[in-house]
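A quick write-up on the structure given underneath.
This part shows chain A:
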Amino acid sequence: DTIKVGIIGPFSGPFALQGKNFQAGVEAYMALNGKSVKGHDIEVIYRDLPTANPAQSRALAQELVVKDKVQYLGGVYFTPDAMAITPLLKQANVPLVIFNAATSAIMTQSPLVVRTSFTTAQTTSPLGKIAVDRGVKKVISAVSDYGPGVDAEAAFKKAFESAGGQVVEAIRMPLNTNDFSPIMQRIRDSGAEAVFAFLPSGPTTLGFVKAYNETGLKQAGIKFFAPGDLTQESDLPALGDGALGLLTTFHYAVSHDSPENKKFVEAATKAIGGADQLSFPSVGAYDGMHVIYKMIEATDGKQDAQKAVDAVKGLSWTSPRGPVSIDAETRHITENIYLREVAKGADGKTYNKEIQTFPNQKDPGLATQ
Partner candidate 1 sequence: MSDLFRVEGLTKNFGGLAVSRNISLSMSAGERLALIGPNGAGKTTFVNLVTGQIRPSSGRVVLNGEDITRLGAVPRVRKGLIRTFQVTRLFSQITPEEHVTLTVLQREGRAARILSRFTGNSEVSGEVESILSALGLLDVARRKVGEIAYGQQRLLEIGIALALRPKVLLLDEPAAGVPSSDTPRIEQALERLPPSLAVLMIEHDMDLVFRFAKRVVVLAAGEIIFEGLPADVAANEKVREAYLGNYAHARSIA
Partner candidate 2 sequence: MQTILSIAIDAFAYGMALFIICIGLSLTMGLMRVVNLAHGAFAMIAGYIASYAARDLGLGYAVAIFLAIIGTVIISIPLERLLYRRIYGSPELTQVLMTIGITFCIIGITNYFFGPTLKTIPLPGSLSQPVDVGIRTIAGHRLFVMACGLVVAGGLWYLIEKTDFGIKLRATVDNAAMADALGVRTQVIYAISFAIAIGLAALGGVVGAEFLPIEPYYALRYMVTFLVVVSVGGAGSIPGAVVACLLLGAIDTTGRYLMPEFGNFFFYAAVVAIVCVFPRGFFGRAQ
Partner candidate 3 sequence: MPAASLEVRGLSAGYGPTMVLEDVSFSVPSGARLSILGRNGMGKTTLLSSLMGLNRRYGGEILVGGADIASLKSSERARRGVGLVPQTRDIFRSLTVEENLIVGVKDRPRSVIQEAYEMFPRLRERRTNLGWQLSGGEQQMLSTARTILGRPSVLLLDEPLEGLAPVICEELMGAFTRLASSGAMTILLVEQRLESALDFAESVLILERGRIAWQGTSEALRADQGLVEHYIGVGSLH
């Protein structure tokens, strides 16, 4: 028999790169672990959802469940899209494994959701201590003005202030900002010693980092802290040498030094068609597939969402990103968060170099609830 898995993600449009990473992760996993589990063949169906669009997301999920008869749903890049699917899960008797969408609250919407990515709070929080350790007392935060940005701002502020620092100003920048020089001017005027930034990966990141260099903030010694979205590997070639020295925290670096990751990177590169396109969503997808495989194993091909989810609660394994486990209570992934510095490799290309590890981080966003 064939078990179908429906993957929803941004495979075209402005976020096509992230969608391609989903696909690469899925294909890498299947290439390395076979296309069947316990004799059940696995078939993956991709459905494109280019930008956040809950109505479309629901329509796609419904079609996958009702028409294509998928037993597992996976993928989902944006939070509202996940929110639109959760109400269907119970009736559909289908678990949803989230490969990316990073708002804490999704997990509370349905007991049939499992997440293998990260939350913004989870990747950001260690930065508070890191900043203080590096002698920074006053930080200005600059985040994109939307859900994840606001999450990042709050998480950093909490972590930084409890470590003894002070956020002197919090700037929220519209998502479609093209020229960041005025923001840099403001950062300079604030008198802060460092800037904490969050922007979604893509063209604006480039503008932000460029402006940081060009307006002389870097020369003036103002430090730069951010979660790893800002230096995702696929953006690094465009950022060029300007990114050297940027400090970011994240759950995964393509450069992560482990045998699991080597295998993964090799397989994923083959799937995506170019090493420079690979970045974090691929590992979310890879581990997502791992979870789905485990679910299939546990249910032996029968459609039983609750049993499937229960089977992976507490599951732990070694992911390309390092040791991880699914928190039995929140169903969210527990993982290491790494501090990385953008450095230049032997081949002259820049990469995220892991320099410090914060082991077994849960999602502080959920922990507080």
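Basically, contacts are C-beta pairs under 8 Å (C-beta built on N, C-alpha and C of every residue); 3 or more make two chains touch, one makes a residue touch a chain; residues count from 1.
A quick word on the picks: all candidates are chains of the complex that A comes from, given by their letters.
What you are looking at is a predicted structure, and each value in this text was computed from that prediction instead of being measured.
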Given options 1, 2 or 3, the chain of this complex that touches chain A: 2
Sites on chain A touched by candidate 2 in the complex: 12-14, 16-17, 20, 142, 145, 171-174, 176-179, 181-183, 185-186, 189, 202-203, 206-207, 210, 214-216, 234-235, 237-238, 240, 273-274, 276-277
